[in-house]
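A single protein chain has been omitted from the complex, and every remaining protein chain is retained in its original position.
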């Protein structure tokens, strides 16, 4: 974990006091509601359907045991005993009171956490691979780069009133697990021909009502130049991005309208001016941050754990868990372990205080005190010994956290939808629960294999529906909830926006529609082919035909 | 307050308590958290009165986002016509242990 120093602590403390003052000035009338709204949003506080909602930043999804325990305490003291992990690797409380928010922020500050810039038209939480620091295929730990960006973007005086929100993702792996091309800026850590580490920069990706794939703006950026280059991008966006229509204000629209070549020229020109005017960028601060991450002392272990193998032989549930929820670690004898927050029939991403504490204990005991939140709304113990997996599994089981479904059809990404969200046009959680039960049988899941369902309750696409292998978008149609289904979306290296299959369906018909799509896959698949691979090979037409049967029957 | 397009009658007035965040309904006297005690406006004059009450309470920093919601009267109780507003009178539909539905046994 990155260790805060006195300055990191000071800025968080001062921000808490600043927010407390903003609340006070709202209540005494100094600030109008129109003025206060962006201020509370920049501190993660929304007014939702039933209550306020506080979004707590979990920078690049990294948490310590102590921090998660504090979140459990806040959930019990100031909320209703649970929290919701989001696709931005953050945590949301659904029931805080405005009056209590400064106290909650104080408790967060006690454990070096905050809610800074988790909403509003500013630079948001920088996200990364949920296996960061552990993955076998990363060329370095991406977290120091993400932390470097976090500090640079925190309370940035110039980029706090952008035309719209701005999201940055970082990855250092060969396989993109951070949805790089779905972000305003995607930063891929690479090595050039000489072995120098630097960054490949993507720009203008995003989901929302106009989904766009990020485009490569810079093939190789030397490491020292990252922050100046980001400053150039942000300044061009701040000045040139549209302000006349909030739905056209994201940088993706600017890139789309003026073209990649023009934005590249503008950014490079601005960058040249920055470089000419300021002292030469250096890596001292990056290296300081890198050193402030404590490196776990991994033991020298055998590749295979006899202990785990024996335990698996005696426990098919454990064997299934090992098959699905372990990810290959860079050190022999270790694995990253996904704790699914997608129990069959449960609300995706929710965890109660007891579960948070149980997971914190596990992190402390088995994973060097570290945890990650994944954009798929699960938790990860990044560094567990294979020898310990059976014990961990037993604890998880006792807390209803041992569902063996990572990457499977019931590992559904789902936004809060109209059960909580003021912007939603339809509910999404009940549908996720229904689909989870519908496909929840272990044998069914195993047969279907890797398949991502992503559900959003409105066009803003917090549930990433565009990039689900099967995407579901809840809308209002003639005064009732209606669900549009897309197919073929992909969040990874073969980034793709899903294709719409036809008219929206009522919630009741969605499971049947998915059955039809999966039947096409089962019929057409070749040996070892996943759902998305078969789709890529055979194309949209057979799925459309199958979908039409349902759509026609309903219409 | 500028005359915005009003929903069809009858209507109730919904808002959020500024400090608590909780959903409130204008009652015969002040506010209520239980929709069954909401004041129902069945004519234009009463709707206007509700609207003015909401605006005044907003300017006094008591509530935010006050607006009229059209309802049907079912068993003597106002029920919003739109599913979004119905959810606001109840709570999250997948957590019947939370929100007004739990508190008021609706």
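The chains carry the letters A and B, assigned in the order they are written, with residues numbered from 1 in each.
The rule is short, and it goes like this: a contact is a pair of C-beta atoms (placed from the backbone, for glycine too) under 8 Å apart; a residue touches a chain by one contact, two chains touch by 3 or more.
We take it that contacts and distances are computed from a predicted model.
Of "Oxidoreductase", "PadR family transcriptional regulator", "GDYXXLXY protein" or "ATP-NAD kinase family protein", only "Oxidoreductase" is the UniProt protein name of the chain excluded from the display. Of the options A:52, A:85, A:152 or A:368, the residue whose C-beta touches the omitted chain is A:152. Although one chain is not drawn, the whole complex shows that of A:77, A:175, A:278 or A:508 it is A:278 that touches it. The chain that is not drawn here is touched, among residues A:31, A:201, A:501 or A:532, by A:31. Where chain A meets the omitted chain, the residues involved are 5, 7, 10-11, 14-15, 17-18, 21-22, 25, 29-32, 35, 38-39, 121, 151-152, 154-162, 227, 235, 238-239, 243, 273-274, 277-279, 284-285, 288.
The working rule: only the chains that are shown with their structure count from here on.
With centres set at the average Cα position, the gap from chain A to chain B is 35 Å.
Across the interface of their complex, chain B is touched by residues 26-27, 29, 33, 47, 49-52, 80, 95-99, 347, 418-420, 424, 427, 429-430, 433, 479-481 of chain A.
Interface residues of chain B facing chain A in the complex, by the touch rule stated above, are 16, 18-23, 58, 61, 64-65, 81-84, 87-88, 91-95, 98-100.
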